[in-house]
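Here the complex is missing one protein chain, while the rest keep their positions.
Up next is chain A:
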Amino acid sequence: MTKFCSERIAKYAFEYAYLNNRKTVTAVHKANIMKLADGLFLESCRQVATKYPSIKYNEIIVDNCCMQLVSKPEQFNVMVTPNLYGNLVANTAAGIAGGTGVMPGGNVGADHAVFEQGASAGNVGNEKLLEQKKANPVALLLSSAMMLRHLQFPSFADRLETAVKRVISDGKYMTKDLGGASTTQEVVDAVIATLH
């Protein structure tokens, strides 16, 4: 655990919250046990928090965090975590939100950014999904909207996101993991139809 990386991710989290009108950033840690490692992470987060006085900052221990996520997930807004906890928290949150099929994600670096499904647990290499054409394109579509935003095309991003959300809320074209029976192509066609 290094100060450099912890600061970097904390800065990104607060900047993201600021640019996207998010009110709270929560740091997830286990510093009561891993005093030096997670302690360093928390220190970096606290330092960055002082530079964003308009954003509320709080800290939560990772086991309590998971418990709260399954009972009251609405209390969380932006969460910043170290590597391992982030994996667990992202997958738990994805499960609560509807599964790997709907959660978008992105990997951001200093020079490049790669956008992909937010949580890929269990879906990678699932041949049956491919054969039956039941893969859910929503996650990747929303991830590409994130990419458009990153490229500073907010209007395109908004149009795509609204179209996808309308298709899901209409409920007519949904893949199996969301409880429907459509194929991937049918969902995509519905999104294109909504875009026009």
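Everything that follows uses one rule, which is that a residue touches a chain if its C-beta (ideal position, glycine included) is under 8 Å from a C-beta of that chain, and two chains touch if they have at least 3 such contacts; residues count from 1.
Following the convention adopted for this analysis, contacts and distances are computed from a predicted model.
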Listed names "TBC19 protein", "Isocitrate dehydrogenase [NAD] catalytic subunit 5, mitochondrial", "Dynein light chain Tctex-type 1" or "Potassium voltage-gated channel subfamily F member 1", with the criterion being the UniProt name of the chain not displayed: "Isocitrate dehydrogenase [NAD] catalytic subunit 5, mitochondrial"
Option from A:70, A:151, A:181 or A:195 whose C-beta touches the chain left out: A:70
Candidates A:3, A:23, A:133 or A:150 - the one touching the absent chain: A:3
Which of A:94, A:146, A:167 or A:191 contacts the chain that the document leaves out: A:94
Interface with the unshown chain - residue positions in chain A: 1-4, 30, 33-37, 39-40, 62-64, 66-71, 84-85, 87-88, 90-92, 94-96, 99-100, 119, 121-122
